[in-house]
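See structure below.
A protein chain is absent from this complex, but the other protein chains hold their places.
Then we have chain A:
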Amino acid sequence: MSSQHFIPPMVMFRIKHNYGMIEEDLYRSGQPNELNFPFLEKLGLKTVVWLASEEPNQRFLDFIDDQEIQFHNLGVISSVSTWDPITEEVVLEAFEHILNPHNYPMIIMCNLGRHRTGTIVGCLRKLQKWNLTSIFEEYRRYAGPKVRVLNEQFIELFDTDLVRVPVNRPKWL
């Protein structure tokens, strides 16, 4: 391309830190800001599963409203302290949404996209029958130096028999 000044023909996407693809049409990330909205818009999301104990910021709520996205806030029914792993109750309720393909494309979010989201994804991998080391490897990749052993323990002890898998389930399972 020539060196002359030009206006980029398309939007440059700024992707939320800790954004990732879990499976086809199933994504994860931390709380997005308005710079990430053009990218999120392209995902054509139908559902947001929210796990942080705080409410998302107003701009993101407006975005959700604007895009007519279903919003499930599971953060409110979470643990006593923010340091504790999320409860089994939250994971099972999240799975009610995650295992329903009608809700896709879907994104799972918490504040930083590390711990609560990572724990849910860990349980999901367990349901997919991944071996534990690989599950933790993925969890740590997103948690970085902030790995929480209690979250790993939660994943290890999580009983996948408690999950009700519907007949019409996503194809990755």
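Miscellaneous remarks
The rule is simple: a contact is a pair of C-beta atoms (placed from the backbone, for glycine too) under 8 Å apart; a residue touches a chain by one contact, two chains touch by 3 or more; residues count from 1.
Methods note: contacts and distances are computed from a predicted model.
Remark: of the listed names "Protein kinase domain-containing protein", "NEDD8-activating enzyme E1 regulatory subunit", "Small ribosomal subunit protein bS18m" or "Tyrosine phosphatase family-domain-containing protein", the one matching the undisplayed chain in UniProt is "Tyrosine phosphatase family-domain-containing protein". For the chain missing from the display, the contacting residue among A:His102, A:Lys129 or A:Arg164 is A:Lys129, taking the whole complex into account.
Considering the full assembly, A:Tyr142 is the residue among A:Trp50, A:Phe95, A:Tyr142 or A:Phe158 that touches the omitted chain.
For chain A, the residues touching the chain absent from view are 1, 6-15, 17-24, 35, 42, 128-132, 134, 137-138, 141-142, 144-145.
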